[in-house]
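Below is one structure. I have some questions about it.
Every protein chain of the complex appears in place save one, which is left out.
Chains here go by letter, A, B and C, matching the order in which they are written, and residues are numbered from 1 within each.
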Amino acid sequence: MTSTAAGVDAGPLYRTVRLIRRFEERAIDLVRAGEIVGGIHPYLGQEAIAAGVCAALRPDDLITSTHRGHGHVLAKGADPARMLAELCGRATGLNGGRGGSMHAADFSVGIFGANAIVGAAGSILTGAVWAKRRLGGDQVGATFFGDGAVNEGMLLEGFSLAALWSVPVVFVCENNGYATTMPVAQAVAGTITGRAEAFGIPAVVVDGQDPEAVRDATREAVDAARAGGGPRLLECRTYRFDAHHTFEHDVRLDYRDAAEVAQGRSRDPVEIQGARLDPAQRAAIDAEVEAVLAEAVEFALASPTPDPADALAYLYASGLRPRPGSA
Amino acid sequence: MTSTAAGVDAGPLYRTVRLIRRFEERAIDLVRAGEIVGGIHPYLGQEAIAAGVCAALRPDDLITSTHRGHGHVLAKGADPARMLAELCGRATGLNGGRGGSMHAADFSVGIFGANAIVGAAGSILTGAVWAKRRLGGDQVGATFFGDGAVNEGMLLEGFSLAALWSVPVVFVCENNGYATTMPVAQAVAGTITGRAEAFGIPAVVVDGQDPEAVRDATREAVDAARAGGGPRLLECRTYRFDAHHTFEHDVRLDYRDAAEVAQGRSRDPVEIQGARLDPAQRAAIDAEVEAVLAEAVEFALASPTPDPADALAYLYASGLRPRPGSA
Amino acid sequence: MPRLSYLKALNRALGDELARDPSVVVLGEDIRVAASNLTAGLLKKYGPERIIDTPLAEQGFTNFATGAALAGLRPVIEFQIPSLLFLVFEQIANQAHKFSLMTGGQARVPVTYVVTGSGSRSGWAGQHSDHPYGLLAHVGVKTLVPATPADAYGLLLSAVRDDDPVVLFAPAGALGVRADVDPTELAAVPIGVGTLRRPGDDVTVVAVGHLVHDALAVAEELADQVSVEVFDPRTLYPFDIDGLLASVGRTGRLVVVDDSNRSCGIGAEIIASVVERVALAAPPRRVTRPDGAVLPFAAALDRAVQPGREQLTAAIQLVMKG
Partner (left out) sequence: MPRLSYLKALNRALGDELARDPSVVVLGEDIRVAASNLTAGLLKKYGPERIIDTPLAEQGFTNFATGAALAGLRPVIEFQIPSLLFLVFEQIANQAHKFSLMTGGQARVPVTYVVTGSGSRSGWAGQHSDHPYGLLAHVGVKTLVPATPADAYGLLLSAVRDDDPVVLFAPAGALGVRADVDPTELAAVPIGVGTLRRPGDDVTVVAVGHLVHDALAVAEELADQVSVEVFDPRTLYPFDIDGLLASVGRTGRLVVVDDSNRSCGIGAEIIASVVERVALAAPPRRVTRPDGAVLPFAAALDRAVQPGREQLTAAIQLVMKG
């Protein structure tokens, strides 16, 4: 465990993991209440990764996210209220209610979108970072994906392009042990780090439950990448505390036993980081987070839903108006 | 160089490389003569690989081939006359004139098709071998592909499935230095063997100009695979003596200099293997090959072209007759 | 008679084929635990050698299934989401579909692809809500979209037994449909044969998949104004044009309702195929998704982009006037 002067920089990381934790819990409540349609893929248990990675990025650095993306979006600096409004399908949401949980994006803070297709975003982020540098910037990028994604050829093509063209991308694999119900040991031939190394990409295994360990590993990777060292991969070992998707709250799928889940939940990133704060500081942050989220929920639920007449607004950036489906 | 009792088993391998060499030279003549439409991707210079790999396979073992596939098809035992008829678009061709150079197949001798999509065949062959074993056989398979193909995600997915499910497949990479005009050093991040090793697949580099070296390496891989050891990869280092495709005979593309080509051509698999025979034996084989090819050319050119009325024969295995394009 | 759900019917068909033919194997993501319920109970009965969970490598395992089919098996693949067909389009359209012709009849590729829950699932948003059956029909891969439990059963049976690649779309909007079905009457439904769901005199409505039920509801609603015949093609490719012409020949009017994008969709195909052959009493109409549709997340927007009963009603009324 990396040591920090307690209460000095432990606070911001704690705030982020706590914010994500409580955001997800509120979001699950809103799924149950029918305010979030379609359910969500909860990020519970993996908060240290989003928090640690984004703490090592600059505001103008870029990320892409996944179907399990709320943590990344919050950690990179999107407004929790507009994020929640997005999940509730409101016009005030980050995407105007057009994207929802799996497509939340905020280009103003470098969030180039969550992506619902496993393995797709790696090359997108690589191209985006490459372009930023072409245009004179010195941004780096981080792209999140799961242990399931490393089996997608298109992700490996992203490794290849980033390595070949020395694009400063940090590939962040969140190995939570399962792709939906598929255990990583039955799905991944070889190793995850080995897949990056095959392309000449340095790769390390990181404790994905410890926000500071993730942050420190990311810093190293980011510094190297920004200095021209090309891409890096971090395999963050973690555990998904809750369901693959909230539909599992209703339909029991039998793939992890109770002992394993209990073991997995025993290393809680919120507790790990919380223990680095003095109790008063922690309580103050907790209270502040509750206030932020209370306001976020209120904002989201009070916001208008978009007008169905505008259902195809933004379909074409050029303004082309599509022909309707009936006339 | 592996030693062989000269003239004992050097002969068959020599015959194969010589057959491929002369077949390709005749095929190029037929392209020039307008008898082969659409041109070909000559296999000249790479003959040792097809010959060596197929020498280590049983007749009922399976292969898939590539756009540069004539050598594989001949080495695996297809009839040169029917192969040439296929290239000439004749009804007597292996595929009844429906496939041509890039799709030649002969399922009766385990040739599950050349494939015109780079990187596609690896998973097809893996599935085919897996199925054969499910059905009680003990076949293994070899799938050929180039140095360009290792950048295709779908090929890497094939590595993954073969490794995961321990399918006895030999992945044969013919590294001829270029994907069309793209030099391997600019296209392949990391190494080719490393890409296999990333999935836990043992991989070796082989002298792809020496038929016996290829055969011996393949034997080892096949034996291990057949015994349940899962897939292997051979990276056969070779050099393409001629054009990427015969269109280059008309259009000069500037990507390899004369010195490099001369250097590459200096290690000729036909000469390397030929030197292992006594001159009389070699001359006898040469003469026999010429006779076979003379007959093949005659057969091909004398064969009828398929009837355009049957243009869509075989479109559906179930016999569904497609609606015509005009009526 | 027992009630049978659409999803259960698919599950039963798969189980029956696994029992009947040892060369049938099932591949897909999360099929051991039967996340979608398509494969419920099958792991226990047929074991992990035939109910095979794949890693997330759709292109790889689609080609793998093609190879297995070439070598003599009959793989069934489940895709969890419709856009995975985009991802494996090369593997289906350019490989599986083409092997038979390209090899001059040496090869057959009996693979069935099942999309359990195609179209919108409400709230799954832009990348999970497509209905790309028209793409398969265009390239000429057999394309089935059953509307009822009995057809779901019977068409999946036929798909598995067919010697060509077949895609079966199970629309999310149909998965919950239940019907009284005599189990002994469940049988294979031939590919390429449509069926009249409701007789009528004034206008033929062709409805695809779950929209068959909407079309029937609209027909009832309008019963005192107009006599609507509802034709369910069941198979989009090959399309039962003769069956449809028999209906349109009588009614002289045509409306197509289909939950896919308008341009080059199955609606266009149906209209073109009809007007090439018979003269209509009024211009035909399509009720579809808009051109190039991407489903927005917000519930009301998601619904607004899909064809519904109101638009169908309006189209029928228009055609009756025209």
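Assume a residue touches a chain if its C-beta (ideal position, glycine included) is under 8 Å from a C-beta of that chain, and two chains touch if they have at least 3 such contacts.
Note that the structure is a prediction, hence the values are computed from the model and not measured.
Residue in contact with the omitted chain (choice from C:15, C:41, C:252 or C:292): C:292. When the full complex is taken into account, the listed residue touching the unshown chain is C:126, out of C:60, C:126 or C:243.
The missing chain, though absent from the display, is touched by one residue of A:11, A:52, A:93 or A:190; that residue is A:93. Contact with the omitted chain, checked across A:128, A:182, A:203 or A:222, is made by A:128. Within the complete assembly, residues 83, 86-87, 89-90, 93-94, 97-98, 101-102, 125-127, 130, 132, 134-135, 137-141, 237-239, 260-261, 263-269, 271-273, 275-277, 279-280, 283-286, 291-294, 296-297 of chain C touch the chain that is not shown. In the full complex, chain A makes contact with the omitted chain through residues 62, 93-99, 103, 105-107, 112-113, 115, 117, 120-132, 134-135, 153-154, 157-158, 160-161, 164, 312-318, 320, 322-323.
For chain B, the list of residues touching the undisplayed chain reads 36-39, 86, 89-90, 95, 97-103, 115-119, 148-149, 151-153, 179-182, 186-188, 253-255, 305-306, 308-312, 315-316, 322-326.
In this text, only the chains that are shown with their structure count from here on.
Relative to the centroid of every protein C-alpha atom shown, the closest chain centre, again from C-alpha atoms, is found for C. Measuring from the averaged C-alpha position of chain B to that of chain C gives a distance of 40 Å.
Taking each chain's centre as the average of its CA atoms, chain A and chain B sit 45 Å apart. Chain A and chain C, compared by their mean Cα positions, are separated by 35 Å.
Taken residue by residue, chain C touches two or more other chains at 55, 57, 59-60, whereas all remaining positions touch fewer.
Within chain B, residues 153-154, 157, 160, 164 each touch two or more of the remaining chains.
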